[in-house]
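And now, chain A:
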Amino acid sequence: MRRLKNLIENRLSRRAVLAGTVSAATLAMAGALTPSFAQDVNTTGLAVTEDTVKVGILHSVTGTMAISETGSVQAEKLAIEQINAMGGVLGRKIEYIQEDGASDWPTFAEKAKKLLVNDKVAAVFGCWTSASRKAVLPVFEQYNGMLYYPTFYEGLEQSPNVIYTGQEATQQIIAGIDWVAREKGAKSFYLLGSDYIWPRTSNKIARKHIEKLGHKVVGEEYYPLGHTQFNSVINKIKLKKPDVIYAIVVGGSNVAFYKQLKAAGIDMTKEKPLLLTISVTEDEIRGIGGENIEGAYAAMKYFQSLDNDNNQAFVKAFKERWGDDIVIGDVTQAAYLGPWLWKAAVEKAGSFDIDKVRLASPGIELTTAPEGYVRIHENHHLWSKTRIGLAKTDGQYEMIYETADLMEPDPFPEGYQ
Partner candidate 1 sequence: MTNLKSFMSRQEMLGLLVVAAVLFVVMPLAMDIFRLNLFGKYLTYAFVAIGLVLCWGKGGILSLGQGVFFGLGGYCMAMYLKLEASTPEATAIQSTPGIPDFMDWNQITALPWFWQPFNSLTFTIVAIIAVPALFAFIIGTAMFKRRVGGVYFAIITQAIAAILTILIIGQQGYTGGVNGITDLRTLKGWDIRTDEAKYILYYVNGGLLIAVLLLSQIVLKSKLGRLLVAVRDQEDRVRFSGYDVSNIKIFVFCFAAVLSAIGGAMFTLQVGFMSPSFVGIVPSIEMVIFCAVGGRLSIFGAVYGTLLVNWAKTTFSETFPELWLFGLGALFIAVVLVFPNGLSGLYRSYLAPIVDRFIVPKGRKAEPDKSTPAAPFGADTTAKPAE
Partner candidate 2 sequence: MNTLNNNTDFLLSIENLTVSFDGFKAVNDLNLYIDENEIHVIIGPNGAGKTTVLDLICGRTRATDGSIKFRNKELTAMREHEIVREGVGRKFQNPSIYEDLTVFENLELSFPRGRTVFGALTFQRDEEVRSRVREIAEMVFLDTLLDMQAALLSHGQKQWLEIGMLLIQDPELLMLDEPVAGMSVSERKQTAKLLNEITKGRSVMVVEHDMKFVEDIAHRVTVLHQGKILSEGSMAKVQADPKVIDVYLGH
């Protein structure tokens, strides 16, 4: 019965909001200025008290994905701690409930449901793989929660209940390919990836774009996740002599691929072939070894070495919190944006109510982002710049190019499907 009542209230409040966005905005102004009562900022029964608000962190701590997701957990915790140190959100300290998705998609769905239904959290920061996001998506839509998803991914999705803080495929790919074609005169490409949806979808977009530019794809190849023998494909690459090896290899395969590439005498520091990746962040380089990937180019929105005040403060804080030997990759930075974007949206809405936060989200901008300036698009993805980094032996990227303008996120790119 109570659930039913909640549901009705929820519906009513949604209608009310739709009816009067203006009044909501006025409320927001008031909310930001004066401490507000819990019932005012939370009409849907979320876990908000006079001085605290609960959020969820949902990543894999165990299982095969734990390797990748650790950085995101650390970034989200850091952001929450910093926000709390600044006085919290609407005067309330953020308390987080961390759940382990255990690299298992139903577990993600199950834990997402627990966070939303049992814990009634106001927002969830989490997921890493597309599969885990796909698994939790129906849960977030059914129980009306808000997910901040940090990973760069294949696009083809746009949910009212998700804010995508990483780049969708076109943002990374188009800028990267334009750049190699323009600056390096690349005309032929060999596409290579791990065999799952992100590399396949990304390569599809890449192929369309390459062909649009009038250039040629000379090979396209996928290997099972975890594959460790790449000598055959390296031979094929040698045979085809592409200008660019476009690699979206992930996980353990990465290490094997780059080590074997180097051992086979393909020297990426030379002009041709050059290697462009969208999947290797500084995190992965630790496993690969800087000396093995030296000279490769990466197209993404963030590198640890970015030279701006925001980033220097962020890297310093991150290392103070999690240790000096830590590296920060693109996804980690995107995860760090999550709590800040949520805070901004809540304060703009003057409420923790999911529907109000959702309405407030588009247009939210963050000038303090380590990557620089980001803004939430109507489609819930971020406007952001794409940068090209050159991998160096010390395991860092040196940024050698950034797009002049923010790239518009386009999760359903016309003409690329």
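In this text, contacts are C-beta pairs under 8 Å (C-beta built on N, C-alpha and C of every residue); 3 or more make two chains touch, one makes a residue touch a chain; residues count from 1.
The candidate set was assembled so that all candidates are chains of the complex that A comes from, given by their letters.
In this text, all values refer to a predicted model and were calculated from it rather than measured experimentally.
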Query raised in the report: Among 1 or 2, which chain makes contact with chain A in the assembled complex?
Result: 1
Query raised in the report: Any idea which chain A residues touch candidate 1 in the complex?
Result: 3, 61-62, 99-100, 102, 104-107, 109-110, 113-114, 117-118, 129-131, 134-135, 137-138, 142, 156, 195-197, 200-201, 204, 222, 224-225, 412, 417
